[in-house]
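Heads up, one of the protein chains got dropped from this complex, but the rest are sitting where they should.
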Amino acid sequence: MSYPLTEEQRLIGQSASEFAKESLDTIAVDLDRTGNFPKAEIEALAGYDFLGLLLTAEAGGAEAGFISYVTVVEIIARSCPAVASIVNNHVLAAYAIQKWGSKEQKQQYLPAFAKGELLGTVAACESGPAGIPNPGTLVATRQGDGFVLKGTKNFVKSAGEAGVYVVFATTDLTTKPIGITAFIVDARTPGLKVGAKQDTMGLRGCPVADLDFDNVFVPESTVLGLANEGAAIVGETLAVASVAEAAQTVGIVQAALEHAAAYSKQRIQFGKPIGSFQAIQSLLANVAANCYAARLAVFDAAAAIEQGEPFLAEAAMVKLLAIHLGQKSLIDVIQVEGGYGYSEEMPLARLYRDVAGTTVRDSPADFPEGLIATEIA
Amino acid sequence: MQLTGAQLHLQALAREFTAAHIIPVALELDRKAEFPLWVVNEAKKARLLCMAVPKKFGGNEYDSVTQSLVVEELAYGCAAFATTLSGNGLSSYPLLIAGTDEQRSLYFTPIVEGGLGAFALTEPGAGSDAGACKTTAKRVGDEYVLNGVKCFCTNGSYAKVFVIFASTDLDKGVKGLSAFVVERERAGLSVGSVEHKLGIRSSNTIELLLKEVRIPADHLLGNEGDGMKIAMKTLDMARPIVASIGVGIARRALDECLKCVRAGRPGQMVQFTLADMEIQIEASRTLVRHALSLKEAGLPYSKESAVAKTFATDAAMHVCAAAQQLLGSSALSSGSIVQKLLRDAKILQIYEGTNEIQRIVIAGQLLREEAAKNAASAAGR
Partner (left out) sequence: MPKCLVCYKWTLDEQDIKVKPEDLSLDSSRAKGKISDFDRNAIEEATLIVEKNGGAIDALSYGAPSVKQSLKDVLSRGPEKVYWIGDSSAESADAKVTASVLAAAIRKLGQYDLIVCGEGSSDLFNQQTAPRLAALLGLPCLSFVQKLTLDGNFVKATRNLGDCLEVVTIKTPAVISVLSEINKPRIPSLKQVLGAAKKPNEEIKIADLGLKAEEIQPKAVRKSVKGFVMQRKNVIYKESSAADNVAKLKVSLVSEGLC
């Protein structure tokens, strides 16, 4: 890739690669098998400043910018996609608090986030098929000097391990658009229940569970940004998440591509390495081309985020590209390895399961196509 | 294509069977990768086993459309179960193609009694290149001695009888391949490793080890060197069945989506996704029926068979991916059948000849037909 990375960005990627080779390549298979939380690896990532990558120096972060971030995410995802999920959700929560948090909130959470002493995550998902509203939406009602939260957030990544949840709740269903408020909810808040850990098809090292709010009281001080004006926060946070998750998808596809390409050079059938057959070359080439394009789109959106330029439409386009890339690529790449590609003794089966978790739409309302179409009109 | 009363009856039977015996346990058996031995017995009782075996030998001798209907229903419940139960069909076809009555009796008797059969062609070095088989069958007196390793053999751990492909003349390459009937009890035949698979996990897929396995010479199907022809004809018969598994999976994926969306008012994108799924399913089924109608009429159908397999299995994969997109994260937790469908669908594009090989078969046929046309018109001038 000739994308003009600065030397720092390149060196940050180098450190990430070395870390991934040393500490993540070796755990990926076991993590998938056991579903255990990779505590040691997350702590190590904090030690190298990866968890505080986007945070200001004042907060103890590295202030390395979003382009460095997507570089790192792709590299981590190439080695261990589940770890990339955990990191993405943590960094996303950090981003939200850094951008919209009050001075007190920033002081309370960001240094601990940077050091990895506190794990954060964003609870954005609500279950239900695309395009169909979910009645289980989290609702926040004013009460005294705070709010009472009632409802459920689904498929919350890092649920149970996170110490802090950035959560979006509806506060006014009467207005158009509906009023949303973002909250920073401490995991120990009374009444907050983490549901049973889900057994997911892939990304198994990243715990997933529902978050149940059974009339949970949260004080005013937990409001992130302004009450009832959280729609913009949701939009931007999910847009940033799209770009970060797309970088993860690109990493998974790249890893699968490299494995299949290497296999195609070794596997001899009809007297030749199968990599010399046009059908195989075409398969690999198309995946490579799509991966290349998606990566550049990720970088462009990352640059927009870093430079403070508008990026919502770009992020939505990146999301669409990543969905197509993720779904199609692993289906095609497994073909190259045939029956062996289908075996769980080889990595492609696991990557096939992992990539599916990066190509989901967050909620019934998640319709990037609509956002894009509106922007380009 | 209209179905006859008998065909509709068996389709309904298969649907009931699936609802009663397969759907309730499919997810759990997949999770545990547990082989459903008992379902073979249930299928026998319901007369859904031995579908290809002639009545003369105690089988059901259903026509191929009926077989495809049944398999589609079984696959609707679980592709692994469908693979297991149609493994009998796959391994029965060589006997129908090239077996003598004695050989047929030898093979079909245990199957009709409720046992399983297994087809062993693939080897570690012979996947798409089936002719690269290294397993040998050496003629010694009035026996053949088999040595080698087979892999990706469905039902191998449980099969009572096998059709095993081995070379009677390595120097002849593809033309040296021969097919043999081998009973499980033969000394030297053993199960090696068991495959841990991405999907169809309750289906048994194994490595078959052959060490000095002696079989009577009359266990050779057809003549020495007929192996490839037998294998190819077998695959022609089997491909529409695999295509039917694809149709079953795709239908299930669509139904799961419909179940989820019917409560609300699905937006246009959801509607279009459902429509596209239906288009793929209908087209797939039509291709299967078309290929089978040619077969039943005794007409050549290799190309149509490959077309049906390719289209229906690619369609199943795309329909499952679309279902995953539509249903979101809930599709990915182990309690959802959709994540299983997503994993099961993938193998269909690979086994019974990868879809790349299918395209070689189809293109080969087209080019031969074109060449024949040219030769004919040149001759006519």
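Every chain is named by a letter (A and B) in the order it is written, and numbering of its residues begins at 1.
Definition applied: a residue touches a chain if its C-beta (ideal position, glycine included) is under 8 Å from a C-beta of that chain, and two chains touch if they have at least 3 such contacts.
These numbers were taken from a predicted model, which means no experiment stands behind them.
J.: Please provide the labels of all shown chains that the missing chain touches.
T.: Answer for the hidden chain's contacts among shown chains: A.
J.: Decide which residue listed in A:Phe37, A:Phe50 or A:Phe213 touches the omitted chain of the complex.
T.: Only one of A:Phe37, A:Phe50 or A:Phe213 touches the chain omitted from view, namely A:Phe50.
J.: Looking at A:Leu11, A:Ala40, A:Ala262 or A:Ala373, which residue reaches the missing chain?
T.: A:Leu11
J.: For chain A, which residues reach the chain that was dropped from this view?
T.: 7-8, 11-12, 14-15, 18-19, 22, 47-50, 53, 62-64, 68
FYI, only the chains that are shown with their structure count from here on.
J.: Can you tell me which positions in chain A touch chain B when the two form their complex?
T.: Residues in contact with chain B: 125, 127-133, 154-155, 198-202, 208, 268-270, 274, 279-280, 323, 327, 331, 334-335, 338-339, 341-345, 349, 352-353, 356-357, 359-364, 367, 369.
J.: Flag every residue of chain B that touches chain A in the complex, lowest number first.
T.: The contact residues of chain B facing chain A are 122, 125-129, 132, 151-152, 195-199, 257, 260-261, 263-267, 269-270, 317, 321, 324-335, 339, 342-343, 346-347, 349-351, 354-356, 359.
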